[in-house]
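Structure, as structure tokens:
Of the protein chains in this complex, one is absent; all others appear in place.
Right, chain A next:
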Amino acid sequence: MDGEKPRVILNEFKITKNLPSSFTDAFDMKKFKKLFKVVIVRREAENYEIEFDLIGIHPALANTFRRLMLSDVPSMAIEKVHMHNNTSIIQDEVLAHRLGLIPLKADPRLFNFKVPGKKEGTEHDTLEFELKIKSSYNKEANKKDSSRAEDIYKNNKVFSKHIKWIPIGNQKEAFKDKDVGPIHDDILIAKMRPGHELDLKLIAIKGVGKDHAKFSPVCTAFYRLHPHIKLLREVEGEAAYRLQKCFSAGVIDVKEEPNGRKVAVLRSARYDTGSRNVFRYDDLKDAVIMSRIQDHFIFTVESVGALQPDEIFIEAVTILKNKCRSMLDELSTL
């Protein structure tokens, strides 16, 4: 079956194709409907990670979905910092930048984009936080005669857990305390010494990744083509182990036959990195054909944590769909 699929073959010195490219054919909705398939392979909700396959899709469309996830799906991030007091050694602008990069837990779908030019935010487009912290000597612990900063000082490190959410308007009813705030408690923001003080008001708004990377909802969103490996002849004995080592772990198995012969067999090419180590061995390079299936995209999406990665993909496709719709509406008035 895989023989019929368009593949790029990775030869020793060149790249060839098994079929003339099918991507130049006219786009046919019926054919797309018939051939297009989505397969979810791995979904780790607790790690905010998903791996899924889009099969039978044009690379331009696959790339569009990737680009949308990176730079068009919105999320919330700190955009403005009011410095009431900052006597720490970290400069105002550096501190503000660090705060902006802290991932926030808040469903961006429940907020509106702030209207540009409007000064005051409302409960529908803004989240407000407060960071008030002061460092001092730790009197009782110092009796232990320790020289560790943690023992001598109080609040010598400012972490993201010190950021406090201040609900505005009806936000207290609309959101629970655990739904809003930094995703990670242990992000180091600044280090302080006795007498240093921070008194900040943080204002978070909804934005998109093309404006600033801090608004991007994904850590990574990438795709790769599904690798395909074919063993052309039997490889046995020491050569079988050598062949196994040429590929990523789990790609080639060495199976022992009843008569004691050890033979290399293909288990799964999916997680092969496409390393070209086989071509180092003259006796092995004619035993395999390495290739990639041209319309089989393996997407890996890792979320920052505000949304589940499957929700991010759904959002991305919905954004493109709505874009088309609004363009069509405008075209009819043109």
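Heads up, the rule we're going with is that a residue touches a chain if its C-beta (ideal position, glycine included) is under 8 Å from a C-beta of that chain, and two chains touch if they have at least 3 such contacts; residues count from 1.
Just so we're on the same page, contacts and distances are computed from a predicted model.
Between the listed names "C2H2-type domain-containing protein", "DNA-directed RNA polymerases I and III subunit RPAC2", "small monomeric GTPase" or "Ubiquinone biosynthesis monooxygenase COQ6, mitochondrial", the UniProt record for the complex's undisplayed chain reads "DNA-directed RNA polymerases I and III subunit RPAC2". Only one of A:Lys33, A:Lys119 or A:Arg233 touches the absent chain when the whole complex is considered: A:Lys33.
Where chain A meets the chain that is not shown, the touching residues are 24-27, 29, 32-33, 36-40, 43, 52, 54, 58, 60-61, 63-65, 67-68, 71-72, 210, 310, 313-314, 317-318, 320-321, 323-328, 330-331, 334.
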